[in-house]
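Sharing a structure below in structure tokens format, with a few things to ask.
Each chain you see keeps its place in the complex, though not every chain is here.
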Amino acid sequence: MNDVTPDDGADGPVVVRLHSSCTAQEVSTGEYYHATVNGVVDYGIFVDISEHVSGLVHESTFDGGESFDVGDEIVVHLTEVRENGDLSFELADLDDYETVERAHSYERTAAAIVGQRVGDTVHVEGEVVQIKQTGGPTIFRVRDDTSAVPCTAFEEAGVRAHPDVEVGDIVHVKGDVEEREGTYQIEVGELDVLTDEDATDIARRLDAALADQAEPVDVDPLVDWPALEQLLPDLRDVARTLRRAVLEGRPIRMRHHADGDGMCASVPVQYALTKFIEDAHQDDDAPRHLLRRLPSKAPYYEMEDATRDLNFALEDRARHGQKLPLLLMLDNGSTAEDTPAYKTLDHYDIPIVVVDHHHPDPEAVDPLVDEHVNPYLHGEDYRITTGMLCVELARMLYPGLTDELEHVPAVAGLSDRSKARAMTDYLELAREAGYDETFLQQISEALDYEAYMLRYDPGTDLINDVLNVGGDEERHRDLVPFLAERADEDVDEQLDAAMPHVEHERVANGANLYRIDVENHAHRFTYPAPGKTTGEIHDRKVEETGEPVITIGYGPDFAVLRSDGVRLDIPVMVEELNEELPGAGVSGGGHLVVGSIRFVPGMREAVLDALIEKMAEAELDEELRSAPTR
Amino acid sequence: MNDVTPDDGADGPVVVRLHSSCTAQEVSTGEYYHATVNGVVDYGIFVDISEHVSGLVHESTFDGGESFDVGDEIVVHLTEVRENGDLSFELADLDDYETVERAHSYERTAAAIVGQRVGDTVHVEGEVVQIKQTGGPTIFRVRDDTSAVPCTAFEEAGVRAHPDVEVGDIVHVKGDVEEREGTYQIEVGELDVLTDEDATDIARRLDAALADQAEPVDVDPLVDWPALEQLLPDLRDVARTLRRAVLEGRPIRMRHHADGDGMCASVPVQYALTKFIEDAHQDDDAPRHLLRRLPSKAPYYEMEDATRDLNFALEDRARHGQKLPLLLMLDNGSTAEDTPAYKTLDHYDIPIVVVDHHHPDPEAVDPLVDEHVNPYLHGEDYRITTGMLCVELARMLYPGLTDELEHVPAVAGLSDRSKARAMTDYLELAREAGYDETFLQQISEALDYEAYMLRYDPGTDLINDVLNVGGDEERHRDLVPFLAERADEDVDEQLDAAMPHVEHERVANGANLYRIDVENHAHRFTYPAPGKTTGEIHDRKVEETGEPVITIGYGPDFAVLRSDGVRLDIPVMVEELNEELPGAGVSGGGHLVVGSIRFVPGMREAVLDALIEKMAEAELDEELRSAPTR
């Protein structure tokens, strides 16, 4: 405590005038304080002795007769600090006294400016956001309302200093500022975990700063489209959550559907987050630790993937002292099949955010996730693709990306065959940015081809060139036609083998039914995979016949279904098949015109026969055209 | 040599009085020494001139008539240092001489206390345990009888200093102690490889210290069980070998069966070794380099795995200058099928230690391994599970783990369906620690489920939570029922598909034989895998019938076998099948009631028919109940 005694010659008791920044740690029982009345109740008065320190003067301690108003300046005597931290004062009626000023015991330095104080001893207050044990000192990363600063503490080589301090604690650090290879750090002298009021104050301050910094960029949507408009508030919430995660030093693990729309969704968000992370952490290397994009082949979040993600996150926490990540599901994640994986992560309090346009099951999903954006939740459907949503999200995450992303919603729409009216606007927007529809279609095919070739690898630099988001424009123009042509050739080769084995029958409702054994009559383990092969066959048959078409591509334990002009309610069919065929183990789903099912291999013939019977009775509907496959 | 001449005015020849710490490097032919007789033989007398330096005075050099007793103080003349290092003295009969004291040329500093000598020049003697080439200096890690210390030597950037020095050499290092980021190191001034007597002395000193430090913790077994008691000396040997490996800086590579018992065996050992490594190396990061736990799906050590392990070890040696590892096989490793892999490692002198409870083939295995612990080698059987053994091993490896491991043997026993009488005690022990049997069973199921989900990844943090060894207690209580329930649901779904396709027949010996094509009538590539699926079907049929039951779950090239109440000698059956069916390529094995075989797909029907014929004639035995599957 830094008392300054004014030279006033008085010889009565000492009355302390606390600096407004003083905390409860700087008062002692028995001392007198200058106080201001801030509340009058019938059992006494409340007084402030600093901005942070208050207490009660019980009316039983009054001499009698006094009457107080808020704002009165009085002198009080601290008689007791209770266990819960409450202070009890008595009114002090002193004739003569000496006043001393007491400054706050330290002057706080903002983390953002420690670089200006090299060589000085400084005080920083903030939250511990990372703890990393090196072979030498322990490094505590402390974030205040301005920035984060590494604080190194040394106990013994490789031994954790301050073992009681944990990530999330609010601390006061006193230490010397050092420069090391151009970065600044504080060599810790004292490191105290704050509690009670002090901690609450600081946490509130950090929170306010965070809320401010996390606020999304205010942008108008790329096209004027009321359907999309409804989803913008949800997307703004997601943007806020993601920006906040970045500011808090929480890693983001992005899982997305490994197809064209999934790429158009995840790549712009990855691009925007990378830029925001670099800015917020002032470190070009930070995105490598804090952001990971992972393509998923399955149409839902598999337990194996969740287990692997969790395991990876726990190792990162152990090795690098990182927080557990936020999971961001893109173009995937809205269905009940995702929930076992979500529940696993829930045991570790890992936040989950979903942006998807596949038919959602909000009852199953919503209780487990922090945000869930899906057009079906607003009465819309898959025609608003995830890529369209995520381009808006990316623009909310980081300013100035509009020009680089204008062509992406069109690619997303073409990839998922969106029949949205806004497609006209998106195509026009892309055309103005220099992309004609043929070329956009080629981008879509190139993305699909590269998604296959990369398998589980995000291939960020390569995909950035293909989609031309943060990539090389010239290479993009060069690479896309080449890859699209490769994809075409491979499709042609596959169809050369498959087409002669496509079987045709006209079923009861008049539709053409085509079936092909894609395991036996197509090349295996090459592009295109069975789902795409089936889709290409279907498209050719639709064009060829101009009539209602159903196509089934089946393997030993799966079937891919496509329809044009016939209404297939696949979830209902799956349910019926399971009832009719015990032991067939049928699962799967889809929309009205596209889907896929799985079954046990030994029941394949029975399942296909029953399925075709159902399809033969399905209702014809000329409105229905193919939608995104997965 | 630091001679100190006492000011005694004498002018005869100089006689050296060596300090007791002097070594043979500090004597020279032609000098006179004060000596003490330490042995009298008929061809002369042996004398000590320091604690470390001795030699013979041949009787031919005596003037005659002298007679010596052990302890006599005499003066000798060094006439020859032979090639083998032996010293030959003559008796010196000097009237007048001057005595000089010769101190040991340096004062040795214990590696453990170099941190107290920052800035000083010190001498350290010890063994080189690691050599690492950095882009700058070469780092030699030198271990003496107290600790290990890094010694940095610089020749040219990135160029190996002292290229002749190798890991394992005994050296004398002279250099300045520096502190760098809180760790201490010696900047090498001189680095000499010691040989002969000096090296032998130091090696002996290190060995004695090592033997001492490697001594296992003295613990009483968790339960009073004579069968287990017999194996404790073997386990103590294993504990000693592992502790010694840690102290010598040798990495440990742990391979274990990826099932419940294998986890209960390996996780406590990993936990204990991690703590011991941290202590011994004073570095929280050391376990990451020195210990690796790897689950194996196969029931033996495959050549592919051994090749990969060896390759990994050689790379680590090249990149980090590490010793080649010790291989620790847990709940795997006792059979002849393991030997080709062992032989491969043997070419690189990699030590192998096995703790297993599967039927062993000691004749094949023992010549190739350093330690082999198996209950069958003591007339016991699989009922003493590897998990039970390894909990005792872990307690010998590191003190104070008892409380954290008391529930593990019960989980191990339940996982492998141990019918040991001691199970009662283990269950009681777990109950007292707060784990009822239902919950223990859930842990076992959760472990099995996570082993499937993690595949080849150890998933250490996750598994620690599931087993609650070094994990988070609260999360453990939360996670286990969730995972057990998930596993149950998946089993139910699998059995829904499979059960309608189980075929039944009553065979000649009256047993119920059930068979199921698990490839065609179960979901593929999902939990539970074929072995577990077969086991679950079997268990339900046993419960349903209450009679002797045999179950066969088969795929294209394998069959899983289970029996209750029927004695199947699977190894004999395999032998007979191979004789009867040329070209079937049958292999595999198991116990009396559980096993699995492989064959070439084209011979499946023939193999199954012949197998069932044999089973139909197998002897009924009510005592036999199912044992651990693998």
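Observations on the model:
Should a chain be cited, it is by its letter among A and B, assigned in written order, with residues numbered from 1 in that chain.
One rule holds for everything that comes next: a residue touches a chain if its C-beta (ideal position, glycine included) is under 8 Å from a C-beta of that chain, and two chains touch if they have at least 3 such contacts.
Bear in mind the structure is a predicted one, so any value in this text is a computation, not a measurement.
Taken over the full complex in this file rather than the chains on view, the one protein sequence occurs as 3 copies, with 2 of them shown.
Please note the rule applied: only the chains that are shown with their structure count from here on.
Chain A maps onto chain B through a rotation of 120 degrees [Cα fit, steps of 5, range 0 to 180].
In whole angstrom, the spacing between the mean C-alpha positions of chain A and chain B is 43.
Across the complex, chain A meets chain B through its residues 133-137, 154, 156-160, 303-304, 307-308, 310-311, 314-315, 317-319, 340, 343-344, 347-348, 557, 582-585, 598, 600-603.
In the complex of the two chains, the chain B residues touching chain A come out as 180-184, 282-286, 288, 450, 453-455, 457, 459-462, 475, 478-479, 482-483, 486, 493-494, 496-501, 517, 519-524, 527.
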